[in-house]
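All protein chains of the complex are present and in place, except for one that has been dropped.
Chains here go by letter, A and B, matching the order in which they are written, and residues are numbered from 1 within each.
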Amino acid sequence: MFELLGVPPQALFGQVLLGLINGSFYAILSLGLAVIFGLLNIINFAHGAQYMMGAFVAWMCLNYLGVNYWAALLLAPIVVGATGIVIERVFLARIAKYDHLYGLLLTFGLALIIQGLFRNYYGSSGLPYGIPPQLTGGHNLGFMFLPTYRGWVVVASLVICLATWFMIEKTKLGAYLRAATENPTLTQAFGINVPLLVTLTYGFGVALAAFAGVLAAPIYAVNPNMGADLIIVVFAVVVIGGMGSIMGAIVTGFSLGLIEGLTKVFYPEASSTVIFIIMVLVLLVKPAGLFGRTA
Amino acid sequence: MNLKTLLAATALGALMAAPALAQQISVKAGVLNDRSGIYADLSGEGSVIAARLAVEDFKAAEKGIKVEIVSADHQNKPDVGSTITRQWYDQDGVDLILDVPTSSVALAVSQITKDKNKILINSGAGTSDLTGKACSPNTVHWTYDTYALAQGTGGAMVKAGGDSWFFLTADYAFGHSLERDTSAVVTKAGGKVVGAVRTPFPGTDFSSFLLQAQASKAKVIGLANAGGDLTNSVKQASEFGITQGGQKLAGLLTFASDVHALGLQAAQGLVLTESFYWDRDDGTRAFSERFAKLNGGKKPTMVQAGVYSGLLHYLKAVEAAKSKDSAVVMAKMKEMPTDDPLFGKGSIRVNGRKMHSMYLYEVKKPSESKGPWDYYKQIAVLSGEEAFQPLAETGCPLVK
Partner (left out) sequence: MTDLASSDTPTAAAVAETDDSAARLHRNLFIAIAVLLVVAPFVAYPVFVMKVLCFALFALAFNLLLGYGGLLSFGHAAYFGMASYVSAYTAKNWGLTPELAILLGTAVAALLGLVFGALAIRRQGIYFAMITLALAQMAFFFSLQTPRFTGGEDGIQAVPRGKLLGMISLADDRALYWLVAAIFMGGLLLIYRIIHSPFGQVCKAIRDNEPRAISLGYRASQYKLAVFVLSAGLAGLAGATKAIVFQLASLTDVYWTMSGEVVLMTLVGGLGTVFGPIVGAAVIVAMQNYLAGLGSWVLVVQGVIFVACVLLFREGIVGVIAKWIKKPL
């Protein structure tokens, strides 16, 4: 049996697959960020906190209302998305005309508030959330044991990503959205309610984050910090893909998950830094990211 | 004499006795810990509650000792912790500091405490350096340290047949020292370490590392990590069927609050070492019940219990010494045996190490648990002498 740099190929397959699964989370999260950035020109620092809210709402659904995972998968994005809409109306709309930096700082402040509140009520060490009974267990793929739930994560995130891409690139609503991104004043002049579109877009981006949160709840620790650790990485993904590029976010999300997975085998200590090295390299070669258009 | 008159008599006695003391001693204790970050649940406000209970149980007021408790959040940042410490000592007249989780902050606070000649009773931090090469005549390390955790989990697991180990180590000094200490114990007990992987800190997905651990065929997977890293790795180990596959998980730094956060479904079978568990005997149960009432139903962790026990012993020493001079009190603390319902009988060594038994626990299956917070079954007990580092090996300059 041959080995690649001392790692048997079976193990390598397993690691690649796991990398893709982690990439699914990066993809959904960076997709939400990219959608928001595309239209609102805001870097949503609260994205991590909203992802965390998704997981917590799933927990609340189960423990307060007895609502199971599947319903939570639908319910949590709606609830968290609604809070996003409120945030957009109350805060973001007011600062839309100022520099990007203010949007980033405002959402950073919101993230602190959200995390702080959750920590006060639920503590810092987290809450238990089990895998839904339909998806427990796993399959032996020969080269590794794949838990059923992980398979579901990849499928669900691929479907969501492609559906979002399709909606933005191929439907009429998406066309309005792209038009409003390109030239809001002109789009408004054509009788399209741009402010409403902006609000809904933010709500949708936030809902995506919450969806990722629910997906994550059964396998990652559900605690108020869960998003804060992730947000910086997701930023890097969006930047590498090209800010605002939908396809860029999806493709980069999955591929960086993969690269990170491989790093975990060969140089595990660096696996959280490798993304930043790639980011610097990409930006030096392609200033607007892999899929971004240079302004 | 009926009960009422007895009470009245004691009260009167106490009133008379109080002014009879030469002078009233007033002590100010500062509880410095993480109140907003990852260690907030295992220390945090709970430690303040524990300190208040200690004052209450000591009946300080009747003994002519006035105790004031202040608290602050060091946010796990050494510079924030060190500013607060200096301010407490220089300006606010704080006499001793309690708790201080997070090794980097604890080492900084210990250093300042030595410079300012005050007292630190550390309960929250794990680094065995506090009583080793960075030991101080002004610091007592109360509840646990990495060495004792390694002895408990490492040594006892090998005895129980878990003789091959693979480590998942958080890639920072604390993780490394947990791994190093445990490896030493495992090898000494006749086991072997088949591999280790360093995981970036903090991490979210550990499945990749867990698969490497699984492939190693080691009987025990040692988790040299804490907080969110620990929760994530245990949760994912259960997802990947690692425990069902016959490998045992050993948490090298796991607290009751972590198990509470994981839930028994995910945490079952995890083996860990603690110096205190609320359900050990009547004494711990009685205390924990009082504590939980004040702490939103949450039972105390060993860190919080350590704050109680440490402050209680300090107050006894002040009473015995009739002074709060740091050197005098510290000498008394080390001279007097320690005794309280939570940790039983013990002592304090010259390097500041508090000696008591450590317990090896296994997390129950959901079916074995009788209710909320019924989490552990006891596997083994290590005496203080077995658990803690022999004095000669500590490298502490105070040991002659």
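Keep in mind that, in the parts below, a contact is a pair of C-beta atoms (placed from the backbone, for glycine too) under 8 Å apart; a residue touches a chain by one contact, two chains touch by 3 or more.
A quick note: this is a predicted structure, and the numbers were derived from the prediction, not measured.
When you scan B:Lys28, B:Lys159 or B:His176 for touch with the missing chain, the hit is B:His176. Among B:Ala54, B:Ile84 or B:Leu360, only B:Ile84 touches the chain that is left out of the view.
Touching the chain that is not shown, out of B:Ile25, B:Ala40 or B:Cys396: B:Ala40 (per the contact rule at the top).
Take subunit A: the residues that touch the chain left off the picture are 43, 91, 94-95, 98-102, 105-106, 108-117, 119-120, 232, 235-236, 239, 243, 269-270, 272-273, 276-277, 279-280, 283-284, 287-288. Summarising the interface, subunit B meets the missing chain with residues 35-36, 40, 44-45, 70-80, 82-84, 86-87, 90-91, 103-104, 107-108, 111, 127, 129, 134, 171-174, 176, 201.
Just so it is clear, only the chains that are shown with their structure count from here on.
Note: centroid distance subunit A to subunit B, computed from Cα atoms, is 38 Å.
Considering their complex, residues 11, 14-15, 18-19, 21-22, 116, 119, 123-131, 138, 144-145, 147, 149-150, 218-221, 223, 225-226, 229-230, 261, 264-265, 268-273 of subunit A touch subunit B. The touching residues of subunit B, counted against subunit A in their complex, run 36-42, 44, 171, 197-200, 202-205, 207-209, 211-212, 214-215, 227-228, 231-232, 235-236, 239-241, 257-258, 260-263, 265-266.
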